[in-house]
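Here the complex is missing one protein chain, while the rest keep their positions.
Now for chain A:
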Amino acid sequence: MKAEAKNEKGNGGNTPFTWVGKRVRRIDGPEKVTGELKYMTDYQYEDMVWGKVLRAKYPHARIKEIHVEKAKSLPGVIAVLTHKDIPGFNGFGIVVPDQPVLCSDVVRCTGDAVALVAAETSEIAEQALGLVDVEYELLEVVSDPEKAMGKTSPQLHPDGNIHSHVKIKNGNVEDAFQEADLIIENTFYSPRQMHAFIETEGGWGKMDEEGFITIKCPGQYAYRDRMQIARALAYNPERIRVISSPIGGAFGGKDEITVQIYLALLAMHTNGRPVKIHYSREESVVAGMKRHPFKVQMKTAVKKDGTLLANRVRAVGDTGAYASLGGAVIALAIEHSCGPYKIPNVDLEGFCVYTNNGIAGAFRGFGVNQVCMAIETHMDMIAEKLGIDPVEIRKKNVYHQGEVSSMGHVVKSSVGTHKTLEVAENCDLWKNREKYKAEASEPWKKRGVSLATSFHGIGMGIGLPDYGAASIELLPEGKFKVAVGCEEIGGGNSTVYAQVAAEMLKCDISNIVVVQGDTSQTLDGGTVTASRSTYTGGRAVATAAPNMVSLLTETAAEMTGVVMEKIEWLPNRIVAAGETISYKRLFDYLYEHRRKTKVEGHFMLPKEKEEIKGSGGAPHHLYGYLTHVVMVEVDTLTGETDVLRVVSIPDAGKVINPQGLEGQTEGGAVMGIGYTLFEDVLIEGGYHKTRNFTDYIIPTIRETPIIETFPVEEAEESGPFGAKGIGEVVMIPIIAAIMSAIYDATGARIKHLPATPERIYNAIKQLKEQEAQPAR
């Protein structure tokens, strides 16, 4: 593939593609929009059994005794399981498996699972949960991360409450603060966002007579889910099949184990009957992963001309009761805490802290959202104080390809920030912002226009294996089956894989069948997370395709006796000295001769050689970049904020499918609007105050603005056709841009998200009171 991509460049870089870069309709579109495709949790089986999970009654308590007899004797109950029924290791967790499958001694949050029930109906299962009698001894609740770090706090885990501590230091910030012309210092608070995927956690487990276990459960990495199931069950992973695609939504919330282990455990006790678990929204709110709420303290120093001198950051993330990916989230936050800028002196540290506040884990943006809002707000505050244009100050400080970032490493991969800023500066909304701002409809409505820029690492960073794998198989009817581990969870990567395969194999896209997220059909190709699945999976497909081309060319030569060089690989067919040979004929020939019809492609993600000391995995080799411009209208009577227009300018490398990209930029913008203005799961003293979607407010179509997408295509050598990843950064800079636009409109700076009407109203009120006071 790489060779071919280079060829294209050699040909002047404008080789017309048939599929890549085209607005190809989603291959999974029709069955999804018509509802023909079912959610896994909507399947029904005649002999099915219902599973339910008993949650901890308290956020922090010691378990003295668990009595299950009453529950077991309820008619219709098939099984009641506790920690005693776990054959293997009682724990899970992507990095540190510190979360019990079923708690045995202590519960650390109200999302903790204590027992499992299987019953004939969901109602009986629910009743049985009520009959499991757990004796608790209450323990002091740890609810404030800062206090949790203190010595006097109860310790939630053997190694204390600080799960991880990362630190990056370059230059000398103290000296820089001395020589600076301006210093800005602020504290920012961010919310506990919920993924709010359309399908709550759920799925099916079944064990057949031979002891083969099948788990059907939407997820983000079937192979790792299988490993975690096998570990808990002490079971040969080869005897477990996990199907984790193709629908449901995840956004990081199904990266960790959700219900797979519960399903497997129950399936071992239901006499071969399929068992289903499906969380209600209320249970998902309590037990599901959330985004880490952060407190970010930032102090930024700058010269009169706008050159950034120093940045000091202290970030504390609340990971709740268990680690999951918390350590990695904090590390990524710190890696991105200085924005896509070159700041010579930095002193950055982050803490990932245990509390009894539910559980936090992976979520689109992975820590970058929380720090971007701080650095970008600072950029605007500095620009305003120094009288510099917000675009200029950013352009002045961004790093370019080949330059040293604030992390102190040379960025070798493509960097599009500067270009995205140029596009931003020339877009209609920015150029004519004064005109648009003057068009507010009522006297108390104020408009503001702002922009912000950010970036996001692609792939896992240093220290974690990161590879892609794909297989392509010629099927009897002459179609190509492209199998990639990365799940299709709604993002559209299946269409990307089909486009890449069709392009490379020169066939029609209808001749490609894509299979994903199934341990029995796909190779292990890593997660669908970290903005990596187009880049990694696409590249793996592109690596496999030439192998298929060689296989079929050789086969055609052998069939016809024509020399290899005379075999022509043409659109939708192969021609050997004038004779057309269909794919189907090639299959038949291979089949008759008992030859393999399947090829593979493997790809290792490029990595930096040296890890930045103490950084927990930084830097990444590759980043996606994006600038957002937004216009808001604030009702100053009530504090309600309407985002009216959004311009999204991604540097995604080569865009494989503009329509798919827009799906991401539009969805990401709306998710960013929700994060900034509405969303927060409220927890007090370890108990959830937010129960469901009645009070967890996500944007609807009426909160959805006009969103324009202007991609900047800084081709990335290592990616398929020059593509990079974009799945996360699409929701990041918009957060800071909205915050600044609210300031532009009203003069009120919100540093505590979400910027609810009440918070904005109070900030405006305070401002008015200050202004009313006579100057001293």
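Criterion: a contact is a pair of C-beta atoms (placed from the backbone, for glycine too) under 8 Å apart; a residue touches a chain by one contact, two chains touch by 3 or more; residues count from 1.
Rule of thumb we're sticking to: contacts and distances are computed from a predicted model.
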Which of "2-oxoglutarate ferredoxin oxidoreductase subunit beta", "Elongation factor 4", "Xanthine dehydrogenase family protein subunit M" or "Branched-chain amino acid transport system permease protein" matches, in UniProt, the chain that is not displayed: "Xanthine dehydrogenase family protein subunit M"
Of A:E69, A:E123, A:D159 or A:E477, the one touching the omitted chain in the full complex: A:E123
Residue among A:D181, A:D588, A:E611 or A:E640 that touches the chain left out of view: A:E640
Among A:P699, A:P720 or A:P733, residue touching the chain not depicted: A:P699
Missing-partner contacts on chain A, residue numbers: 121, 123, 127, 442, 444, 635, 637-638, 640, 678, 682, 689-690, 694-695, 697, 699-703, 756-758, 761-762, 765
